[in-house]
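One chain of protein is taken out of this complex; the other chains stay put.
== chain A ==
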Amino acid sequence: MAVTGGSDLSSEMEVDAFRRLFPLRFHERHLLESIRPDGRSLGKARDTTIALGAVTSANGSALTKIGCTTMLAAVKLEVMTPTQESPDEGCIAVDFHMPPICSPAVRPGRPSEVAPVVAKQLSDVILSSGMINLKDLSLVSGKAAWMAYLDIYCLDADGSLFDAALLSAVAAFSHLQIPVVSLSDEGRIVLVPEGNGGGKFEKEPVNKEKRKLKLCTLPFSLTCALHKNYILADPTSEEESIMETQLTVVLDSSGLLVSLNKPGGSVFAHTSVIQDCVALARQRLKEVKLILNEAISDMDVD
């Protein structure tokens, strides 16, 4: 009934009521005009902001927003003994949290279904993109290396969670400052207190200065929602709930494909859809890189 009488109903009904009762028709009428309910064109992502150093107790942190989706990422470094198999490599542990604050779908006491999946995908992407050379995290070969705990908290889940989480992770790592440590007489790693002018401290620091982690190629991602022949970049949670097909493209700054993830959804017949999504992701990569570089240079000025 909605299909036949829908166009008439839409003129009789209030817009909000129509949106709630016939969400698919509401969106499809927008798509016909090549515009989305929030005023964006189909291929455009939402406004993105990055604030570095949001958590002072962490070694590196970032607060990112893509539209309303908000992620807080923090990296903490701890000294660990490297494994036998890789004596001169550090380690990265990624965790993604979705507290009940972020979305009505998450109930207190019951962990979200999506969170472990996003965490696994994030850790796969970060490790396989070669962004961080794990050898850079080594302190004393075979004896000590950095263990980087990356924790990402989703504060507001309004679609494209993976994109926002990856961006906050990349931003937190680019803000990371490695603390200065030295080797004590007992062979243990101790922190060199900050503001200590070399003379008082007799031990030579293991890592000479407060170092920045060298990041090679940065991965950036774009999620697209597919509906019929339309490709919607950076969908909101409302759009995600209506259009069941999602495709996430992760590209690194050299243009290589790090991940192309399409879990289920409808079957699309043309491989050109993939190429269109990759092209959108390329465009998005340039935008996000610019925003990140701006955030970093703002940080350096302060």
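FYI, a residue touches a chain if its C-beta (ideal position, glycine included) is under 8 Å from a C-beta of that chain, and two chains touch if they have at least 3 such contacts; residues count from 1.
Rule of thumb we're sticking to: contacts and distances are computed from a predicted model.
Q: If you had to name the missing chain as UniProt does, which of "Proteasome subunit beta", "LSM2-LSM8 complex subunit LSM8", "Tryptophan--tRNA ligase, cytoplasmic" or "Exosome complex exonuclease RRP46 homolog" would it be?
A: Options "Proteasome subunit beta", "LSM2-LSM8 complex subunit LSM8", "Tryptophan--tRNA ligase, cytoplasmic" or "Exosome complex exonuclease RRP46 homolog" considered; the missing chain's recorded name is "Exosome complex exonuclease RRP46 homolog".
Q: Which listed residue, A:Thr48, A:Thr70, A:Gln121 or A:Thr223, touches the chain dropped from view?
A: Final answer for the missing-chain contact: A:Gln121.
Q: By the contact criterion defined above, which parts of chain A meet the unshown chain? Give residue numbers in ascending order.
A: Answer for chain A: residues 105, 113-114, 116-117, 119-121, 124, 128-130, 244, 247, 252, 255-271, 274-275, 278 touch the chain left out.
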